[in-house]
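I have a structure here, written as structure tokens, and I will follow up with some questions on it.
Apart from one protein chain that is not included, each protein chain of the complex appears where it belongs.
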Amino acid sequence: MRESTIMKVHYGTALAAVALVAVHILMRLTMGYSESLEYENVLANYKFVPYAIMLELILILLSVHGFNGLRVILLELKQGKMYEKAVSYGCLAGMIGLIAYGSRTIIMTNMGMV
Amino acid sequence: MTQDEHKEGVKGMVNPRRYGIERVAYLMMRLSGLGLLAYFIGHIYETSNILRGQVGWDEFMDLISGTEGHIVMSIVIAMCVFHTVNGVRVMLGHGGVGVGTPARPDYPYDPASQNYRHKIGIYSAIVLAAFAMMYGLAVMFGE
Partner (left out) sequence: MAQVSSMSDGQSSTMKSITLKISRFNPEHDESSQFMEFNVNYEKWTTVLEAILDVKKHFDHSVAVRYSCRQATCGSCGMIINGKPRLACFTKISELDSNVVTVEPMNNFPVIRDLAVKFERLFDTHQKIKPYLIRDDTELESDQKEFLQTPEEVEQYIQFANCIKCGLCNSACPTMATDSSFVGPQALAQAYRYVADSRDKGKDSRLKVIDDSHGIWRCHFAGSCSQVCPKGVDPAMGIQLLRGYMLGFRD
């Protein structure tokens, strides 16, 4: 993939994540911070499909943005063909791993497998 | 770092003292980005406790609802707000917005790209991050 495409994705994921994370944080303040984190309320959040979809989107957006940011920092720290390949594939693997792990929590909780 | 390359190295890259607030913002953007990624990974891991049922979730809540947890959370809020506001500024700058227009330079050659608009953006990011951090602390410790 061309670097310009990757960086456009980087900017796009940032802007989209800002909007969705704002909603996610506001949800914590709708009924009081501690109350919103009680087990029943959190479970209700996960079981509400639109909210679960939003969590999944945040997970994907922030994983892509975060691991690409890490890739950029690591590419600038050290150079070399092998190192750069390892960084790129390592960050991609980290991104996929985190999305998979987070999706497991969202899907299983949403489906009542708790 | 070898004398062959004579690169300034990480020490030079992270030194924020020589080139004004823009270089401070550059460093803070990096550090907040890395901090937020670390928090995000931790957050995904810790919220998976819900799969352990009420007992697992309550154990995890006990862990994060102490003073240390609230302080860590307030730092995360500050990093998040700074990274967002400064990120929007940098993104606009990357598109060529607010970086000035090319013109014949006059001595003493003050660079138009380092203008008050971007400086205000940086200071706003710092001030908003501080306010958000204080608000977060008030909410968390107020309950």
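When the chains are written out, they are named A and B in that same order, and each has its own residue count from 1.
The rule we apply is simple: a residue touches a chain if its C-beta (ideal position, glycine included) is under 8 Å from a C-beta of that chain, and two chains touch if they have at least 3 such contacts.
This one's a predicted model, so the numbers in the text were calculated from it and none came from an experiment.
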Practice problem: Considering the entire complex, write down the shown chains that touch the omitted one. | Solution: A, B
Quiz item: Just one of A:Ala19, A:Leu57, A:Leu77 or A:Met111 touches the chain that is missing; which is it?
Solution: A:Leu77
Self-check item: Residues belonging to chain A that touch the chain removed from view
Solution: 2-4, 6-8, 11, 72, 75-79, 84
Exercise. Spell out, residue by residue, where the missing chain touches chain B.
Key: 3-10, 12-13, 18-20, 22-23, 25-26, 29, 90, 93-97, 99-100, 102-107, 109, 111-114
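By definition in this document, only the chains that are shown with their structure count from here on.
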Quiz prompt | CA centroid of chain A to CA centroid of chain B, Å | solution = 17
Quiz item: Which of the residues in chain B end up touching chain A in this complex?
Solution: 10, 30, 33-34, 36-37, 40-41, 44-45, 47-48, 50-51, 53-54, 57-58, 61, 65, 80, 84, 87-88, 91, 94, 139-140, 143
Quiz prompt | For the chain A and chain B complex, residues of the former touching the latter | solution = 11, 14-15, 18, 21, 29, 32-34, 37, 39, 42-43, 46, 59, 62-63, 66-67, 69-70, 73, 77, 98, 101-102, 104-105, 108-109, 113-114
